[in-house]
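Supplied in structure tokens, the structure appears directly below.
Here the complex is missing one protein chain, while the rest keep their positions.
Letters A and B mark the chains as written, and numbering starts fresh at 1 in each.
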Amino acid sequence: MSQPSLFTPAALAAKTAGRLDGLCPVETITGAASLADAGPTDVTFLANEKYGHLLSATQAPLVLVPVDYPEPPPQGKAWVRCQNPSKAFTALVMLFAPPPPARPAGIHLAAVVDATARIAASAHIGACAVIAANAVIGERTIVMPGTFIGENAVIGDDCLIYPNVTIRERCIIGQRVILHPGVVIGADGFGYDSDATGHSKIPQLGIVEIGDDVEIGANSCVDRARFGVTRIGDGTKIDNLVQIGHNVVTGKACMIVAQVGIAGSTTIGNGVVLAGQAGVVGHLKVGDGAIVMAKAGVTKDLPPKAVVFGMPAADRREFARDAMFIRKLPEICATLKKLQSELDALKKQ
Amino acid sequence: MSQPSLFTPAALAAKTAGRLDGLCPVETITGAASLADAGPTDVTFLANEKYGHLLSATQAPLVLVPVDYPEPPPQGKAWVRCQNPSKAFTALVMLFAPPPPARPAGIHLAAVVDATARIAASAHIGACAVIAANAVIGERTIVMPGTFIGENAVIGDDCLIYPNVTIRERCIIGQRVILHPGVVIGADGFGYDSDATGHSKIPQLGIVEIGDDVEIGANSCVDRARFGVTRIGDGTKIDNLVQIGHNVVTGKACMIVAQVGIAGSTTIGNGVVLAGQAGVVGHLKVGDGAIVMAKAGVTKDLPPKAVVFGMPAADRREFARDAMFIRKLPEICATLKKLQSELDALKKQ
Partner (left out) sequence: MSQPSLFTPAALAAKTAGRLDGLCPVETITGAASLADAGPTDVTFLANEKYGHLLSATQAPLVLVPVDYPEPPPQGKAWVRCQNPSKAFTALVMLFAPPPPARPAGIHLAAVVDATARIAASAHIGACAVIAANAVIGERTIVMPGTFIGENAVIGDDCLIYPNVTIRERCIIGQRVILHPGVVIGADGFGYDSDATGHSKIPQLGIVEIGDDVEIGANSCVDRARFGVTRIGDGTKIDNLVQIGHNVVTGKACMIVAQVGIAGSTTIGNGVVLAGQAGVVGHLKVGDGAIVMAKAGVTKDLPPKAVVFGMPAADRREFARDAMFIRKLPEICATLKKLQSELDALKKQ
């Protein structure tokens, strides 16, 4: 905020490559906030028509709207008409946001790094992080406090490993990977030989390999393979509290939303979306571009671009048809009764 | 247990403000346990009629029962008739329970506290806790080992932050808040701009603000807002392994049971109950006092005091009606067959 001229309505409109429409009643914008939270000197945005009703109530004098938004700005407000108001707004928010915390290169005095670990000179290792023997940490990678990196694990360049993460021995993390707090990479898969005397543990001797540009949410878990590799494909994004079983392979650019579970040895194609709290049983194949809707439970292979819902998961249209027919049941029963009485009347004749 | 006279049946009855009914065969009670676990010198309690059958089998000579419990005490047992046996029993259990571990004021030598952090003199900071620049810790607040408090985070007075918690930069925690082990406050929300080339991260620039008297269970996650605030209202209680998405706002005094997920930008009213493993999709409003039953999946706005079940969640009565009609389907098919044959017989005539 050192250069207030950056924060005139015209300057902000230019920054979005948008067009200022109407007269903004303030000369300097001081912050950025949602329609509901914005104050009288904030910029805000409308991306989703769903929130159109908040426009009249917002205190913000300046609003990013889609280029072709049909309404003119009302008295006391100006629009910035721009291509992608949501994306443009993010750029403006970043002008006002405090800078992210500095994580300078170097190893904190209270970090515990084994003498055989290889830490890039530009990496940052936080206090109480523990790096075991022969681990490798790439350039500019940040390892935050309380995180454990196991023996022979390899972390690529430009990764951001938040506090209290555990990465077990020999696991491999790509470039530009973000692991949020509490993530566990490479815990043993859930495998036992069971008989009448109980369950004897099957050693879990493989590893986890995380591709480039992957992000994994807080307290999510990716189990190491029984042998071989549990693999998360490049560009796949995983939300919080997700469970990925041993020997699972996900494709590239999947979206795996919070609290999803994928059981062992299942293969997920490219660009698959698993919505919140969905589950997939083990040893299945889910085709490229499939969408598993929230809370659905997949119990058999899915073809590419399938869209499924329910438990057991079925084609979304099939599920909707079933639901529609179930809703008709009272009517069906009434019709049956009527037919019976008409028939009885006929028989009496 | 230094003053055994405190532990006579009469003294314990007085402590509950209850009335001793019957003759207790032991002079000193030495412990407190459930009906099933109690030994011959323990006090126990009956709060839930469901457990009435355990009364005859319990070894406890002294039982807290509701004031109007219809049965008299059998030979060899005494009742304490009291207003709220469950609450009264808790008070007695605390007489026998070991005191909680001492957490004296001060910063452990093995804690890592940035020179710019402001730690109240009465606060306790445990070993291997890491407190970053400009963080503020209130009076009598306890921060246990292995916990990370990020830059500029503000923790109020009388909070209890258990081990291995992560609170990221700028988040704000109220007074008397309890965060159980492994909780993650302020991880990035799950937000991307997606197109054919993949998913590009939307910066998550906001914070989390936790109200007063909130309790959050082990390994639960509350994501920071995209911009603005993810807010947990005063007095709301959250169980273990719960996921709260970015920009969610919960009201006051909600109960959010284990493994619930609330997707981004949803607003939850006051006094809402979300039972175990329930889910709510994003951008919804759940009205005050609504009850979402276990495993239900809410896919549209709920009015105040709604009670819903199933996925997609529907009014509990609607769900029950559907289930009842589904149970009638075999009968419907039989009736259809019978009608058909009656009709066929009629046609032949």
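In the analysis below, a contact is a pair of C-beta atoms (placed from the backbone, for glycine too) under 8 Å apart; a residue touches a chain by one contact, two chains touch by 3 or more.
Small disclaimer: the values here were computed from a predicted structure and weren't measured.
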Hidden-chain contact residue, picked from the options B:6, B:54, B:105 or B:127: B:127
Hidden partner chain, touching residue among A:19, A:50, A:283 or A:317: A:283
Checked against the full complex, the residue among B:16, B:219 or B:266 that touches the missing chain is B:219
Given B:10, B:23, B:67 or B:94, the one touching the chain that is not displayed: B:94
Hey, which subunit B residues sit against the chain that's not shown? 32-34, 37, 48, 50, 84, 86-87, 90, 93-94, 97-98, 100-101, 108, 110, 126-128, 144-146, 162-164, 178, 180-182, 213, 215, 217-219, 235, 237, 239-241, 252-253, 255, 257-259, 276-277, 294-295, 310-311, 326-327, 329-330, 332-333, 336, 339-340, 343, 346-347
For subunit A, which residues reach the chain that was dropped from this view? 112, 128, 130, 132-133, 146-148, 150-152, 164, 166, 168-170, 182, 184, 187-188, 190, 192-194, 198-199, 201-203, 205, 219, 221, 223, 226-229, 241, 243, 245, 247, 259, 261, 263, 277, 279, 281, 283, 295, 297, 299, 311, 321-322, 325-326, 328-329, 332, 335-336, 339, 342-343, 346
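Keep in mind that, in the parts below, only the chains that are shown with their structure count from here on.
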At what distance in angstrom does the C-alpha mean of subunit B lie from that of subunit A? 25
